[in-house]
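One chain of protein is taken out of this complex; the other chains stay put.
Moving on to chain A:
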Amino acid sequence: MIQVKELTKKYGSKSVVENVTVDIQPGMITSFIGPNGAGKSTLLSMVSRLLNADTGEVLLDKADVRRWKSDEFAKRVSILKQSNYMNVRLTIRELVAFGRFPYTKGRLNDEDNVKVDEALAYMNLEDLQHNFLDELSGGQRQRAFIAMVIAQDTEYILLDEPLNNLDMKHSVQIMKILRKLVDELGKTVVIVLHDINFASVYSDRIVALKDGRVVKDGPTHDIINSEALKDIYDMDIPVQEQNGCRICVYFNS
């Protein structure tokens, strides 16, 4: 289990994340939501050791993530950030094969190739696998990066706004795949989301942040109601139920 304890990060004198304590429940999708600048991405970066916390600690199996050996940690937890610029031309398959790096250090054996094939199949990328990344649309690129994370085959998958710049169809496609990863393969997914309705429909738990602090933390149905949303967003948001999904109608509130 991943436990976040009293985590604080400051830039200058301004706290971006302040005294955050959260447990990530295994086998579930946990969404981090909140207004811009609430510290969601910063928190996710610290959980995945991309960023060092000023005080507090993040524990994976009761051991501080900074104490973990870098490649052992990479076999347990994977992280995908928003921007993925690179200046080499890679094919999708080459990118996905990088997901095996923590295990192979670059020399792929047959088993690794099977894992790569599975990841490509999972993301429906088999036909495109020899295309170069810079020839793809935004949605296809995003799927390729998620396939890399799937090939990495970690218990925990952390994603920072994976739906950024995607249209409705591709967003739904990716959320459904994440749901499948949790339900079929027993993964634990932590995701930073901007669209509250995706969080409402697809996640099991929601952690809401505001000004660097946790304001709400609980099962989705406890968070998606007008009172709780008022605390998070300072907006009066009506919630309607539609085919068992709670939808927040925030467009004219």
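What to note about this one:
Operating definition for what follows: contacts are C-beta pairs under 8 Å (C-beta built on N, C-alpha and C of every residue); 3 or more make two chains touch, one makes a residue touch a chain; residues count from 1.
Just so we're on the same page, contacts and distances are computed from a predicted model.
Look at the chain that isn't drawn here: its UniProt entry, checked against "N-methylglutamate synthase subunit B", "Imidazolonepropionase", "Iron chelate uptake ABC transporter family permease subunit" or "PqqA peptide cyclase", names it "Iron chelate uptake ABC transporter family permease subunit". If you put the hidden chain back, the residue from A:R93, A:K115 or A:R205 that touches it is A:R93.
Across the entire complex, the residue among A:Q152, A:S171, A:S200 or A:T220 in touch with the chain not shown is A:Q152. Which of A:G39, A:P102 or A:P162 touches the hidden chain is settled by the complete complex: it is A:P102.
Within the entire complex, the positions of chain A that touch the omitted partner chain are 48-50, 70-75, 78-81, 84-91, 93-95, 98-99, 101-102, 105-107, 130, 148-149, 152.
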